[in-house]
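Of the protein chains in this complex, one is absent; all others appear in place.
In order of appearance the chains are A and B, and numbering begins at 1 in each one.
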Amino acid sequence: MSDATQPAPPLLEVEGLTVEYRTGRAWTRVVEDVSFTLDRGETLALVGESGSGKTVSATAVLGLVGRKGGRIAAGSIRFRGRELVGLPERELRRLRGREVAMIFQNPMRSLNPAYTAGEQVAEVARVHLGMGRRDAWRKAVEMLDAVGIPDPERRSRDYPHQFSGGMAQRLAIAAALCGSPSLLIADEPTTALDVTVQARVLELLRDIQQQTELAVLFISHDLGVVAEVADRVAVMYAGEVVEHGAIEELFLVPRHPYTEGLLGSIPVLGSGEPLRSIQGTIPPAGSHGAECRFAPRCAHAQPVACAVGHPGLSVVGAGRDVRCHRATDLHLEGIAR
Amino acid sequence: MTRYALRRLAVALPILVAVTFCVFVLVDLAPGDPAAAIAGEHPTAERIAEIRASLGLDEPLLQRYGSWLLDALQANLGSSLANGQAVTDAIGDRLPATLSLVVVAMLITLVVGLAAGLVAALQHGRAADRAITAMASAAIALPPFWVALVLVMLFSVQARWLPAIGYQPLSAGLWPWLSHLILPAAALSLLPMAEVALQFRQAMVTVLRQDYITNAEARGLTRPRVLGKHAAKNAAVPVTTVFAYRFAQVLGGTVAIESVFDLPGIGRLAVTSVLNRDIPVLLGLVAFTTLIVLVINLLVDISYGYFNPKVRT
Partner (left out) sequence: MSQTSAPSRPRSGRLGRASAVARREPLATFALLYLILIVLGAVLAPLLATHDPDAQQLMQRFQPWSGEHWFGTDDYGRDVFSRLVYGSRVTLQAALVAVGVSVLIGVPAGLLAGFRRGFLDAALSRVFDGLMSIPGLILALTIVAVLGPGLTKAMTAVGLIFAPQFFRVTRAATHEVMGETYIESSIAIGCAPARVVLRHVLPNVVPAILVQVSVALGVAVSAEASLSFLGLGVEAPTASWGSMLSTAAQTMTLAPNLVWLPGLLIFTVVLSFTLLGEGIRRSLAATGRKAVDE
């Protein structure tokens, strides 16, 4: 990380991020010691079940944790080398939508039902690009066109409920990219969509990335979708990163049993193998003791070692980290892409 | 949008006809003969029959309602049994006071109610929220006319800040007009204010949890813009519903409030008409107030179309 010869810092650097939420009088840790980096034009996927802390990590990047009754207890988030943790709200606001944008799981719910498509996109242009009413509107129509919404002139006057799911997500992407950000956080952007529509939205994201060097922080529970878009993957479990690596390596040779489990639940066409799913559920935040958090669900857990010590994240290769006591002696089953 | 408004109007008009018809029938069932009442003491049978004929009372019910409705459509609601004044004039004379009262009361309702609801929503679950919610819930149990009496005792009798009774038209100046309306309007607005506050709080709490609000924040919009533009427009629907529903009550509430403050308004007219059993005036009042309520409801329905584009289609 601290390579002196490297002149420019990575676009996004998250280090030791720990986020807590208020539950009654106490604070509960939902994200603990999460680190990752992201460069221009790159796509990093944060993968995990719901409750693993992936969305919270992403909202922390936008500085929105406080809005939701949480706080960043430790760690740093650097964007273009600039520290975001502790930055005043004014400065953060200038960043949101302009440098870092976000799209959400359910496009219908993330678009304001009371305003037209054009109004929602144009608002970003007015706020961040300082455009007048008319210029902003023209920019909005351009954006709708750019994300592949047919007949943008007319559609810009429609309300979100008049859009189909796929078109609504395109609209959300248009609004997100209107301020020409360099980082897009995509929180399960295709989960709520039909499979065929999913593929087209992913294709759109890839096209945009190629044209604009946009970096994408892609949040998903589905390694199948991740395989389509990501360069690198960070697998999260119970608020921690449990495995991190380049996508091919991680798919071929998973080093963490949880990753193996997630890979097992991807349907492979014509393989004839039954899908495996991971038994049990994520333990609730705040209930963790000093054991491996995945141990209760782990097929490879050993009675003493895994139940007593909390494994640290250890480097097992170039850009490859694993949080497992048995990282060196396990041989897990991956899948070929 | 226009078609939507027309459709709502088509629903509202039959209600007005039905309401007036029912009241007309109801009044017809009333014991006692208005003709005898008009004829004064010791009338002759001929005199009563004459008055009956002149009032059209010897015609069948449906025909009488028909001609009343026809007249009403031409803004003729008949004349008072008590003093012969045209009902429309009687209402017209009393309208400015009531209108002033209701407008000021509704303004107070909106300003204070929305502000309190917003503060409570933003402080959701904290002390300020609990205090506002508790106060609003208690305020709903306060009888408005008693609040009016207490306000008079505190601010007019003891503190002598504001006049206790009477009305000054707006032409007499803004302050004379307003000073006579502050206390009655405050008493009248307490209940709808509390409900608007509770509703707006609830609606804002719900809306602020929505993804599109997080999204608006994620786009770097300022807090006032997120609240004022993105949240408020969506939270407005339930509030307008309460507001409209309460409007009828506020209009009814003027009856007691105008009596306390001796305001020469429609509420007072209603009370005197009841005491005199002045049926044409009462009938006219029912028709008039129902019309106003229906118009307000119509405006609210149309506002739904603005706040929530989904209902338009």
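Criterion: a contact is a pair of C-beta atoms (placed from the backbone, for glycine too) under 8 Å apart; a residue touches a chain by one contact, two chains touch by 3 or more.
As the structure is a prediction and not an experimental result, all values here were calculated from the model.
Colleague: Specify the shown partners of the omitted chain in the complete complex.
Modeller: Among the chains that are shown, those touched by the missing chain are B.
Colleague: Can you work out which residue in B:Gln123, B:Ser179, B:Gln210 or B:Gln249 touches the chain that's missing from view?
Modeller: That would be B:Gln249, which touches the missing chain.
Colleague: Could you pull out which residues of subunit B are in touch with the chain that's been left out?
Modeller: Spelled out for subunit B, the touching residues are 15, 18-19, 22-23, 26-27, 29-31, 137-138, 140-146, 149-150, 152-153, 157, 248-249, 251-253, 255-256, 259-260, 270-271, 273-275, 277-279, 282-283, 285-286, 289-290, 293-294, 297.
Going forward, only the chains that are shown with their structure count from here on.
Colleague: List the centre-to-centre spacing of subunit A and subunit B in whole Å, with centres computed as mean CA coordinates.
Modeller: 53
Colleague: Mind listing the subunit B positions that touch subunit A in their complex?
Modeller: 210-212, 214-222, 225, 230, 233-234, 307-310, 313
Colleague: Report the residues of subunit A in contact with subunit B in the complex, numbered from low to high.
Modeller: Checking each residue of subunit A against subunit B gives 59, 62, 64, 67-68, 92-98, 101-102, 104-106, 109-116, 123-124, 127-128, 159, 161-162, 172, 175-176, 179, 185.
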